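I'd like to ask you about the structure that follows.
All protein chains of the complex are present and in place, except for one that has been dropped.
Labels run A and B following the written order; every chain starts at residue 1.
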Amino acid sequence: MSSSRATAGGLIDRSKTVRFIFDGKPYAGLEGDTLASALLANGVSLMGRSFKYHRPRGVVTAGIDEPNALVTVLKGEVREANIPAPLLEIYDGLTAVSQNRFPSLGFDVGAVNQLGGKVISAGFYYKTFMGPVVGPLKGTRFWMFCEKFIRRAAGLGRVDYAPDPARYERMNAFADVLIVGSGPAGLAAAKAAADRGARVILADLDARFGGTAKWSDETIDGMSGADWADMMVRELSGRDTIRLLNRTTIWGYYDDNTIAALERVTDHKAVAGKGERRHRHWVIRPKKVVIATGAFERPLVFPGNDRPGVMLAAAAERYANEYGVLPGSNVALFTNNDGAYRSALALKKAGAEIAAIVDVRATISEAARALAAEAGGELLLGHAVTSTSGGKQVSGVSVQPFDLASRSVSGSSRSITADCVLMSGGWSPAIHLASQAGAKAIWNDELQAFLPPESRGRWVGAGAFTGTFSTTAAIAEGEAAGLAATGGEDTRSEPRLVVDGALDPRPAPVFEIKASGKAFVDYQLDVTADDVRLAHREGFVSVEHLKRYTTLGMGTDQGRTSNVPGLAIMAEAQGAPIPEVGTTRFRPPFAPVSLGSLAAERYADLKPERLTPMHDWHVEKGAIMYSAGLWYRPMIYGQPGETVEQAYVREAKAVREAVGMVDVSTLGKIMVQGPDAAEFLDRVYTNMFSTLAVNKARYGLMLRDDGVMMDDGTTWRLSETDFLMTTTTANAGKVMQHLEYFLDVVWPDMKVHLTSVTDEWAGTAVGGPKSRDVLAACVTGTAVDNATLPFMGIVKGEIAGVPVMICRLSFSGELAYEVYCGAGHGQHVWDAIRAAGKPFGIVPYGLEALGTLRIEKGHVTGAEIDGRTTARDLQLDGMLSKKKPFIGSAMMDREGLTDDNRIKLVGVISLDNRPLNGGAHIVEQLEPKEPNTSIGHITAVCYSPALGKYIGLALVKGGKKRHGQRAFTADPLRDRFGPVEIVSHHMFDPEGNRMHG
Amino acid sequence: MIINCPYCGPRDLVEFTYQGDGNRTRPQPASQDYPAWNAYIYDRLNPAGDHNEIWQHSGGCRSHLAVVRNTLTHEIKSVEFVRDHGHRKSDGHRKTGAAS
Partner (left out) sequence: MVEQVSPLEPVWKPGSHGRILGGAGVTLTETRPGSIVQLAAWPGHEKAMMEAIRSATGLSLADGGGAGVAEATKAAFGFAPGKFLLADQAEGAGAALAGAVGIDIGVVTDLSHGRTAIRISGPKAEWVLAKFFAIDFSIPAFPVGSGLSTAHHDVFAQVQRTGADQFDLYVFRSFARSFWTALCHASEEVGYEVR
């Protein structure tokens, strides 16, 4: 119990208690606390176990860079792992658990891993579990065998299979300027841009705006930083053109300033507001971006630097000033720069004792020296911390003289008692977004940091992000950025490297103290300095290889605290300067993103679906609905006790014997209009349409330019210049784009307009020997006899007071009609036809019966027009006009497409009276153990009530030449083998007498 | 990525469909020149740099656009209607109502 709530200070509301549960134990925090600050206030410093060694770990940072204190939040059945405790705002009832420990955080059996010392070093798994050269566990099989045991011990957090009940949403936004980060630079930029009348979005990943101003203890414009930030936010929030987004992480910087952000809308609430979605995925398209993302403080790498109680100096300052929490009562600091001196004083002011300030530098600035004197405690210049003591909580440090030139320790060691050790290894600007935007970071030797690359005019940087660490200069730079981003004149001089208050932002180039013991570079993935050197010794020279071999920087924190120290240690091992070792390019996302937010609204009940005008009727009548693309179509209208097969057989039989009706509204329908419409159709169809008479329809085939079949359908000529084209349901969109392409790109001078009218018309197909009688009973205003309405003829009339258009055409092979009416009248007409059909025994039928009827007839559809077959493959040679060129006419004749040995359409009949399977192979000989060479495959199957047999359509090598031959179906996956007879695909009424009758 | 549609203005990539290499020349419809057809259907330039592309504003006005895009930087250099592009300039087709 060393950390505690300070008696005063902080931006938390001390009058409001918040109760939460951590690892099953109830705690109380204050409104405004994060889980990290609340636990520290309760004296809890142990917050997790490390990844590989299961070492006890405490919180190291106060923000999104946290590598250690990652927790799992439980909400009902749902677990969300790896949430950084310093980012997790507490609310009443919050339940969180620590990770990577068994059975408990205090006592963890996995911690025996660390007794093995060097055993689990970099590449341990690769090396150890490489199998023997021979035998049952040879090579990688041994790894696969061991893997499941290793996996159980490894990994951070655990996910669950419970579905996430939360909903997410997407939001689009546009702005003149997006400002990322609301520290002094970001606020100044927002104000400057807003004052110029620009549309501004200001985003910050924290709950409170202000960045460092909230806790840095500086005075800005004569007020405290926190008050200044509040004032700036108040000024901005009153304006229509300004959008302030807190709890919003900008995570992706894409082309043309397309910016992805995640807003955590309800994560901090005990109860979400009605209709509030958990996360909002913002896609922001600003003209300019001001990046003011600040910088991350770096740890120093020294033995024992991972003991709970060791944390970053600025993090401690933030806990003290923003949350009113003291991470310790007796604090030692270890630094290579001036910044930590300010932290020391802040902690002193908040009520802690400063035990010592240990600085690797022999000389420091006067300003730092003054701060040290005010903070009190021993000042040990030219010294370094070589180890820490304590168990699950640091109790002290060992200190030795340090020589900056040789970067080594020597001389006598002494101990200092401390319950909290603060470290500062300099600062790394948060250049992630700039790096994502597309250029290489630039190493700055003075600041010992990577600075952002050139912006190429897309963004403007400000503040610590650019290496400007003084607040005064950052505000000036922010104002300049706000002006520059809105096209204003920037009259200021380049304000970089201002030494403000005489504190020197330049750290000593020291990243690591070499002494015995594990010194951690990457806390989250347990990568030590020795691991980095081992990787170097084993020949991994590039930083990319180093990352992959040691996993350095590959955790959920993306190495925010570890990348630069790791790189520095690698550079030293190689004897090369840091920029030569290079840095990796940052990729989106900057921080983990919920998958739900990316899926946004497009799932479950909000997935878009297309419904026909008669949809509700189908559902009401108990139809099993089948999804065809986004459409829903009835598969069968089952009766009680019927199987699917019994249902479709009954329906199909009714069509052959009496009359049936089916909803064909899903067919693609395109109006082709204009003086050149007929000519256009001649070009896109393989057969002639210019010769088609008005009020007549014709079946047409379309090929692609490469000569392969694309789609088929009927096209109706409604007038000289108006054609109604129908396409298959599945290809409607594709055909539309195909036609638009040719009209716009290839033949721009043709006067033709295309319009999708799929949704304008409801379609009901009425088929069967009694279909004419049914129509005669309900159609008014026109006759429907053979003379008035011959095969492929079109008439206009009315049904039950609604205008209809009727075309006599047949997919089933029976005498049949398609009745089209306005979609809003679809149900009305459907009901009228059904009523008229009652005396004739009319039956509604679904897709299965539709399929059965067409398979019996050998009509092709999407299963056969599969993007590989040609018209000739499908026995449609007669449809290919020789009188005119058409799309695909040149290429359809090339060698590969006219080869006799191509698979061609045939019918197959099951000879063992068992159902066939779509997708099954056809083979000449049956040897189930060693499958024979396939000569083709089955595309569609059914039980044929007309033939009394299980039949199918198939694509088989040789096609017609095999008619009458016996072959076998071979379907090893579904274990279905058996004899079939290959027949003509016209299996029923090959002469077509029924539909012409 | 944002494409500045000459009719609709700047729109997000999600509204567009890539419709292929804009450098292709389709042979005359009746041509039996197989190498020319083959080149039209299969040969692509795939340059590292500026590329002539055809995009359809499929989620907008449905016009086809001739786009010059740098394949290395994704920078879009120019956008115009394919109809107005190059030798196929058709008479007076501009924005709505702005006909000559």
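In this text, contacts are C-beta pairs under 8 Å (C-beta built on N, C-alpha and C of every residue); 3 or more make two chains touch, one makes a residue touch a chain.
None of the values given here were measured: they were computed from a predicted structure.
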Residue of A:45, A:336, A:612 or A:714 touching the missing chain in the full complex: A:612
Option touching the unshown chain, where A:77, A:160, A:276 or A:785 are the choices: A:276
Among A:673, A:771, A:810 or A:852, residue touching the chain not depicted: A:673
Touch criterion as defined above, residue of A:486, A:558, A:731 or A:758 at the omitted chain: A:758
Sites on subunit B contacted by the missing partner chain, in the whole complex: 7-9, 11-12, 14-15, 58-63, 81, 83, 90-100
Residue ranges of subunit A at the interface with the undisplayed chain: 167, 169-174, 199, 273-277, 283, 285, 601-602, 605-613, 616, 630-631, 665, 671, 673-675, 721-722, 751, 753, 755-762, 800-802, 822-828
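As a working rule, only the chains that are shown with their structure count from here on.
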Chain centre separation (subunit A, subunit B; CA means) in Å: 29
Touching residues on subunit A, where the partner in the complex is subunit B: 254-256, 258, 283, 285, 438, 683, 705-706, 737, 740-741, 744-746, 748-749, 885-886, 889-891, 894
Subunit A-facing residues of subunit B, complex: 1-2, 12-13, 17, 19, 26-27, 29-32, 34, 37, 40-41, 54, 56, 58, 62-64, 73-74, 76, 82-83, 88, 90
